[in-house]
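Take a look at chain A:
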Amino acid sequence: MSDQPLLRAQGVRKSFGSVEVLKGIDLEVRQGQVVSLIGASGSGKTTFLRCVNLLEEHDAGDILLDGEPIGYRVENGRRRRLSETRVSAQRARIGMVFQQFNLFPHLTAEENVMLGLTKVLGKGKAEAREIAGHWLGRVGLEARRAHYPYQLSGGQQQRVAIARAVAMEPRLLLFDEVTSALDPELVAEVLGVMQQLAGSGMTMLVVSHEMLFVRDVSHHVVFMDGGRVAQAGPPAEVFDRPDSDRLRGFLGRFHGMFGGVRH
Partner candidate 1 sequence: MLDFSMTPGAFGFEAWQSRWSILSGVGVTVASSGLTIVIATVLGILFGIALSYGWWWLRLAIRLYVDVMRGIPVLVLILFTYYGLALFGINVPAFWAGVIALSGFATAHIAETLRGAVQSVPQGQMEAGKAIGLRFAQRLRYVILPQAVRRMLPPWVNTCLEIVKGTTLLSVIGVVELLLASQQIMARNYLIVDFYLLATLLYLIINFAIAQIGGVLERRFSYLRY
Partner candidate 2 sequence: MIQYYFDWSVITRNAGALGEALLLGLGLALVSLAIGTVIGLAAAYARLSCRPWLSWPVWAYVEFIRCMPLLLLIFFVYFGLPEFNISWFDKTQSFILTLSLYAGAYMSEVFRAGLGSMPKQYVEAAKAIGLRPWQRQRYVVLPVMFRITLPAISNNLISLFKDTSLAAAIAVPELTFVARRINADTFRVMEVWLSVSALYLITAYTIATLLRLVERRYASIR
């Protein structure tokens, strides 16, 4: 593992109007790591994730991918926004999976995966179709490649969305509460795919309320509270030795869920 982290956030701040949602976030993700963000809703996890993919623009601080600042370049000590083309190129190196799937409803599962491959990476149709087929197979949906999103269940749609993101061979994959919109019985199939991805060495930054999954899969867990990082460390440390009442309180809500599996 190289010394330089794949993703480094330094003092990231973000306000919506007069409400400061991120009050200086420092965070590192190393190559091949799975880092999970946990915390109550409104703690800023999702906003931070959206800043990493430039869906929101952070007001201050730096987000560096491979040492290169995201969204801005610094010129004579002043921040200047990058051009649309540069921003798009940076986004293409970071994949994202959304809570609401956001599959393109006018395209089939296969075409959803192919769109970025052909239009952004400039691959030929045949090659793109082959790659799409490969990844749809990896998420167990080879047989559904010609289906439109409305013909798929929520869990299947989310797996297609994951295939769409992974097929771009991103350096980093972001997951924004990807199981929150799913019926309970469909959660497992999506988490299964994510676990498999983590096992294959994909670098992932995950916002999730699935504490069992976070605990099992993460290398590093970050507890966010009120727009700050309150505690961070390996899952064993964060889950078993919470160092604040807030974290204890937060984890307490999931305690019933742990009870059954803990040994």
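As a selection rule, all candidates are chains of the complex that A comes from, given by their letters.
FYI, a residue touches a chain if its C-beta (ideal position, glycine included) is under 8 Å from a C-beta of that chain, and two chains touch if they have at least 3 such contacts; residues count from 1.
On a predicted model such as this, the values are computed, not experimentally measured, just so you know.
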Revision key, fill the gap. Touching chain A here (same complex, options 1 or 2) is candidate 1
Revision key, fill the gap. Chain A contacts candidate 1 in the complex at 53-55, 84-85, 88-89, 91-96, 98, 100, 102-106, 115-116, 119-120, 148, 150, 161, 164-165, 168
